[in-house]
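Sharing a structure, written as structure tokens. Questions coming.
Heads up, one of the protein chains got dropped from this complex, but the rest are sitting where they should.
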Amino acid sequence: MGRYLLKKAGAAVLTIIFVLVLNFFIIHIAPGDPARILSGLDNPSPEVIQTLREKYGLDKPLQVQLVTYFKRVIKGDLGHSIVYDRPVWTLIKERLGATLLLTFTSAIIAFVLGSLLGAYSATRQGSKVDAALSFVAYLLYSMPSFWLGLMLILVFASWLKILPTSGMVNLRAPSTGILHYLDVFWHLILPATTLSLVQIPAYYRITRSSVSGVLKEDFITMFRASGMDERKIFRKYAFKNAILPTVTVFGLHLAYVVTGAALVEIVFAWPGMGRLMLGAIYRRDYPLLMGIYLIMSLSVAVTMIVVDILYAVLDPRIRYT
Amino acid sequence: MRKYVSIFVALVVAASMLAGCAQNSTPRPKEGGTLIVSHQDDPISFNPDWKTDDYAYPINQNIFNKLVTLDPRYNIVPDLATKWEVSPDGKTYTFYLAKNVKWHDGTKFTSQDVKWTFDTIIQKKGTAYNNLQAVESIECPDDYTVVFKLKQPYSAFLGFLAWYGTFVMPKHVYEGTDWTTNPANQKPIGTGPFKFVEWVKGDHVTLEKNPDYFKGAPHLDKVVFRIIPDANTALQAFLNNEVDVAGVRPPLSEVGKLEKTDGVKVIKFAAPSRYYIAFNMRKAPWNNLDVRKAIALAVNRQEIVDKALKGLGQAAKGFYTPAIAWAYNDKDVLPERNLQEANRLLDAAGLKPNAEGIRLKIDLPYFQGSEWADMATVIKANLKEVGIDVNLQQLEIAAWMQKVLTDHDFDITILNGFQGPDPDNLRLRVGSNGNLQMMGYSNAEVDKLLDEASQLTKVEERAPKYKDVQRILSQELPIVPLAEVTSIYVFKSYVHGMPVEDGIGKVTFSDYSLVWLDKK
Partner (left out) sequence: MDENAARARFTRSLKEFWMAYSSQKQAVAGLLILLLVVAVAFLAPYISPYDPNYLGDTLMEAPGRQHLLGTDGMGRDVFSMILHGTRVSLLVGVISALLSGMIGTLVGGISGFFGGTVDAVISEIIDIFLMLPTFFLILIIVAMFGSSMLNVMIVIGLTSWPGNARLMRAQALSLRERTFVIGAKVIGESRGSILFRYIIPNGIFPVIANTTMQVASAILTEAGLSFLGLGDPNVVSWGRLIYDGRAYLTSAWWISTFAGMAIVVTVMGFYLIGDGLNRVLNPKLRDERQ
């Protein structure tokens, strides 16, 4: 197990380096000059642009910039944002909370609801409920998240006026303590619903198929033959075995939490990482973009390893050598 | 950038229309309350003079002051300087400062702050650097007087001081530090009507009343700028009463409906900003006047106003904004639409249509945003009628700048821009060395006229020179003006004392010191 993990970690480091180099080159080769953008459209002067370029080392050759960057990253320094002139890590930290809140909440809701409904459907295959659930799952699976978000705003905020359109807190009546958390929760409802709805089908489908697979396994048939209570079979044996693939999907979703919600964040003006990243693209903030990519790749790699371990714990049949 | 431009819109024209509004039956202002303004995106920082930052500008107007500023109708009005004098030779500007001004941390404001601010902008090449190149020295004869000495007369100087990147910053906070990383960039200290409270990144910026404001304490307790990047979501939030003032301009298509909505006030006026086509005259066929003329004849400017701008704007006629009336030449104007003549000119230029009726395939890069996309779509449809196939290239602003301004890799492009505060602005758009002159256009006579005009002090003497420039432009057509921009302000009708209504001659575009709320 130890060696296996070591190997995995090595692969993860390789991946991260690859991702960073790839992005470094894509970003720097692309047209667009941050100094030019910062100097403004209406009245830029060559001197201002040159000053900005020198200040951020953009006048150096590409490979020099790359080496400098890696040296700093190894020391744990993600560099300074060109646009904000603040440490990249600070900028990311400020947005991480909102994104994690939104994505974790929706991933957990989707995980729980999706697997429960999936398991339910599996035990009632062919029934009307099963058919209806499957249809809804397909429908949601095919829906662009941003479109669903727009429709939900239209219905619940604009027409019914029961939920706020956007943002994270009610700025008219700022609150503290428990009321503040309630306020955030209130604002979280629509974006989290949107994100969970589009994620539910993934859990639903995988649970449904794995549960129905397990239910056909020989040992279940044996238990049945021995007259064991159907519900007990399900609770004690089928569900536990069927949940494994679902965990993988959960891991995959979590791996992309950092930016996965960008489109939804934009629709709901949710102050998260995805928006920070879009802004960084538009303003050509190279260090910030690289920093976000690093964090993202790191979280993907770590989650993958955690999922592997979890798998081993949950399923004693898997042995790593 | 569009935002930047639209903030600076001015309204010299509508003066007479609005003049009477302020006085009639103004009720007594109510004190207190929180004003919520929708806001497009996070500021870069609260150093107001360092970088071009459209997302900080409206907020900074409430935290900082300038020497002189521009009111919503584009008049130069006093700010920290209560009055000023210009020497007869036009080379010395003397500003007399208000005496009861304190920084938000309690320190006294003096002329040294002003000197430090402008010295630093020039030395560190802040945003306004380009407009301050005429400055030779800045002197402080006493705590309340500042004297700017110029190398040569520069009639646009005062206008540029009132414009962008010229907020006076606290010397005692910044002196001896790196102004790009000073902690005050996160927690600004100004002299303005509101003090900074907090900035929750990506969500909101909160300001509170400055009871010691030198022009009198504001009525509101708080102003909150709520960040909503999506224009449609911002509109929904406004309609849903989550926002009082639409700081994010609603989509143009919704303005008509908003005007008919109860409890919503919409104020519109012509701005000294305009949309235009720029040709890449470095390459064929755009180096041929006849081809440029054909485009001018083929584009339907009224259709652009009707469909792309949803009727909010005016089809362009001349070659400078009519909003700055004294410099506008109404004689040398664009030709009327004439497809037959356009076709004839294109034929004459040797651009014969092929079997599918296509004479030419061209690239039109433009930057993101629905009005730009719509405008480009209309132009594409118009030019198709004369056999020109337009390939639209939608780019985000950074890529557009690179492609058009730096690499000159385009056929025609569209842009808009603020034409003030002074017609000297023409220099950067059509002057040979203008920073926004992407056409590759160079006319010695235009350059000479612009130079001469900028060094004259009297409007009567300057006007003929600018009108001459417009005449030359109308003959040579390096650009084709399309439409005049309309400024649009949208807010709830319980919001009183908005700069655009009651602030004319007093405060700048987004200064909320006079605002008060009339609701329970």
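Letters are used for the chains, namely A and B, taken in the order the chains are written, and counting of residues starts over at 1 for each.
Methods note: contacts are C-beta pairs under 8 Å (C-beta built on N, C-alpha and C of every residue); 3 or more make two chains touch, one makes a residue touch a chain.
Keep in mind that what you see is a predicted model, and the values were worked out from it rather than measured.
> Tell me which residue among B:310, B:408 or B:471 touches the hidden chain in the full complex.
B:310
> Could you tell me which of B:80, B:267, B:399 or B:463 touches the chain that is not displayed?
Reading the full complex, the residue touching the unseen chain is B:399.
> Can you tell me which of B:100, B:253 or B:475 touches the chain that was removed from the display?
B:253
> Given the contact definition stated above, which residue among A:126, A:177 or A:227 touches the chain not shown here?
A:126
> Quickly run down the residues of subunit B that touch the omitted chain.
Residues 230-232, 235-236, 239, 251-254, 257, 303, 307-308, 310, 368-370, 373-374, 376-378, 381, 391-396, 399 of subunit B touch the chain that is not shown.
> If you put the missing chain back, which residues of subunit A would it touch?
11-12, 14-15, 18-19, 23, 26-27, 30-32, 125-126, 134, 138-139, 141-144, 146-147, 150-151, 154, 158, 209, 212-213, 216, 256, 259, 262-263, 266, 277-278, 281-282, 289, 293, 296-297, 300-301, 304
Just so it is clear, only the chains that are shown with their structure count from here on.
> Spell out the part of subunit A that touches subunit B in their complex, as residue ranges.
30-34, 36-48, 51, 55, 83-86, 91, 94-95, 98, 150, 153-154, 157-158, 161, 164-172, 266-269, 271-272, 275-276, 279, 281-284
> Touching subunit A in the complex: which residues of subunit B?
Against subunit A, subunit B makes touches at 1, 4-5, 8, 34, 36, 41-42, 44-45, 51-52, 124-127, 129-131, 164, 180-181, 185-186, 200-204, 206, 224, 226-230, 232-234, 236-237, 239-240, 242, 396-399, 401-403, 405-407, 417-418, 428, 435-436.
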